[in-house]
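Beneath this line is the structure, given in structure tokens, with notes to follow.
Yeah, one chain of the complex is gone here, protein chain that is, but the others are all in their spots.
Labels for the chains are A and B, by order of writing; each one numbers its residues from 1.
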Amino acid sequence: MKTKAIFGGLILALAGLGLIFLGCGGAKQAEPYVVGGIFSISGPASYLGEPERNSLEMVVEAVNAKGGINGHPLKLVIYDDEGDVTKARLHATKLAQDKKCLAVIGPSLTHTSMTTLEITQKAKLPLISCAAGSAITSPAKDRVWVFKTAQTDKMAVERIYQYLQKHNLKQVAILTVSTGFGVAGKEQLLTQAPQYGIQVLAQEVFGEKDTDMTPQLTKLRGTPAQVVICWGTGPAPALVAKNMKQLGITIPLVQSHGVASKKFIELAGDAGDGIILPAGKLVIWQQLPDTDPQKAVCKEYAEKYHAKFKAPESSFGGYAYDAIRMLNQALTKAGNNRDKIRSELEGLKNFVGISGVFNMSPEDHNGLSPAAFVMVKIEKGGFQLID
Amino acid sequence: MENFAPFLQYLISGLTNGAIYALIALGFGIIYNATTIINFAQGEMVMLGAMCAISIYHLAPSLPLAFAGAVVLVTCVGLVFERLALRPVKDPTPIALIIITVGGAVMIKGVAMLLWGQEAYILPPFSGNVPIHLGPATILPQNLWVLGITAIAVVALEAFFRLTLVGKAMRACAYNTRAARLVGIAAGRMVQLSFGLSAALGAGAGILIAPLTLGVYDMGTMLGLKGFSAAIIGGLGSLAGGVLGGLVLGVAEALATGFISSGYRDAVAFLLLLLVLFLRPQGLVGGRK
Partner (left out) sequence: MTRLRFLNRWVLFAVVAGAIAAFMDQDYYYTLLNFIGIHTLLVVGLNLLLGYAGQISLGHAAFFGLGAYTSGILTATGGVDPWLALLAGLAVSGAAAFLIGIPALKLRGYYLAMATLGFGIIVYIILNEADSLTGGPSGLSGIPSLSLAGFAFNTPRRLYLLIWILLGLILYISANLVNSRTGRAIRALHDGEAAAESLGVDTFRLKLKIFVWSALYASLAGSLFAHSLNFIAPSSFGFMFSIKLVTMVVLGGMASIWGSLLGAGALTVLPELLTVFHDFEMVIFGAILMVVMIFLPRGLVRGIMDLYENRRYKRQGGRISV
């Protein structure tokens, strides 16, 4: 009799313990949502990768501080591809074989994105690229699992040509850098010109590391062009501006969105004054009217980024910022189902981001319009909104 | 006549770049003459010259100070490089030396990237930025500085090698190291001197070109390779050849950009190098092979 009582007591105690454990299990945080990131954090394109990684970490920290997404904390797994195709490939494979990974943000460059998407497409893993090349998401029906947040060159060129048309400038000479960015820009400049009644009188190229563009510009000077359009990133476009001044070429210089940074203004010095370029709204967010929906988003991003990293915010970081915020929205609705996350991303409408207002669709996995760009002019060491 | 204006402009651009290549080629030549070593890290000395000058100028905005300070610093780097990387080599075959100096170049570039980051920096021009009109073409005061200082450096070097005792001793080492030792020349010192001198020349080239091209950690590699190409085109070991090679290379590049295709500018430079190597390996001036 007594033994039975003891036995019963033991069972009760065990059951109680079990309940306590169960209770603990319930109170314990839910399984984290894993998000992968591949960026060019070091190497020649670190100016892209570093702010991208920072922006991602900043958002994830804020989300987790508020208790995560539906109780699930976000977990970031970030890799550095150094701008190298083979490294990007390795990291993509690593992320794709992780069953818990729900989506990947990045890579920073077009060629690293192209090699990454081969893997993520096969693994049916949503990818939100931060690179510019339009080939990444088009044709969208083949790139089912791929999205991107950076504006494409197509829009930048449309914006420039609209501006030129408005000011009745019809004859242009173009000077593009021999990188993926420059080649894509050249292609768009050439194919869109006829639609705007614009004539490309001369086209020259320069190397990313070239330091003297006077021969190319001398050649352009020999044509009756009314505008020079330069397409490049890094220090070389600043040298183009300087060389134009040296040669006494006074026709307007239009640059691409690739130089929309304070650093460019600093490098170009006096030669920078008067340069016109399309830029994301982030660089002139203070000058936006309060009615512009992007103003608040840009303000928040710029101020938070500045406070956290003590460094100026950049449009590049904005690509990753938009991507992770988009993904958060999708995760909130879709949970940990890759397929549903993809559908949510594809159905995204009127999403106000740093790079523009996104309206995704099965035909368009970028979702931006030329309105994502504003035209700005460099004046007195700063960008001025002109159109 | 119609083609004359652009031609003149190409010539100005080509001669300026060519003068820089010439200075670098001279650096290669000096070391080669004293040691028969080709120092592939020479281009990085150019980069270090530019970057050090920029940093010094940031601390104390005086160009002469920046120039002198950078040259002294880089000369020290050159001497240390010789001491640490080349003197301990037990079996100095060309292959070993190529690999070691290429390794040195990559390492110096890597350290520079850690020190200065990947950003480009500005060095102000020595005397203003107002272009001078030269008939239908324009030239910047800085281009004149480049051409002028290169000319002075070439004359000074020539005088040094022909007129001074040390210079003659260095030449003696070049002709025959053992014989030079026998007559009491400290050959080791001469080797050191050649490394210091060529590092100084490289640094000078870097500082001269920085106001035109901006300074960035990876500017040295291409300049070094072009400088070495210039030395080969002119004739390895001949100072006059190095200068001629530099100018020919610079002008060929500018003309190729102007008249052929700007995308293949560097390809033209290296094609010229291959042609010289294959057809006339002793170089245009035809020094000893």
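The criterion applied here is as follows: contacts are C-beta pairs under 8 Å (C-beta built on N, C-alpha and C of every residue); 3 or more make two chains touch, one makes a residue touch a chain.
As the structure is a computational prediction, the values presented were derived from the model and not from experiment.
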Give the residue, chosen from B:102, B:144, B:240 or B:284, that touches the chain omitted from the document.
B:102
Option touching the unshown chain, where A:180, A:222 or A:312 are the choices:
A:180
Of the candidates A:41, A:56, A:172 or A:298, the residue in contact with the absent chain is A:41
Even though one chain is not shown, chain A touches it at residues 41-43, 80, 82-87, 89-90, 93-94, 96-97, 110-111, 114-115, 118, 133, 135, 178-180, 182-184, 205
Note that chain B touches the absent chain at residues 38, 85, 88-91, 93-96, 98-100, 102-111, 113-114, 221, 225, 228-229, 232, 236, 263-264, 266-267, 270-271, 273-274, 277-278, 281
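By our rule, only the chains that are shown with their structure count from here on.
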So the centre of each chain is just the mean of its C-alpha atoms; given that, what is the distance between chain A and chain B in Å?
40
Sites on chain A touched by chain B in the complex:
44, 46-47, 178, 204-207, 209-212, 214-216, 218-219, 221-222, 234-235, 238-239, 245-248, 263, 266-267, 269-270
Taking the touch rule as given, give the residues of chain B at its contact with chain A in the complex, in rising order.
6, 9-10, 12-14, 16-17, 118-120, 122, 129, 131, 133, 138, 140, 209, 212-214, 216, 218-219, 222, 254-255, 257-258, 261-263, 265-266
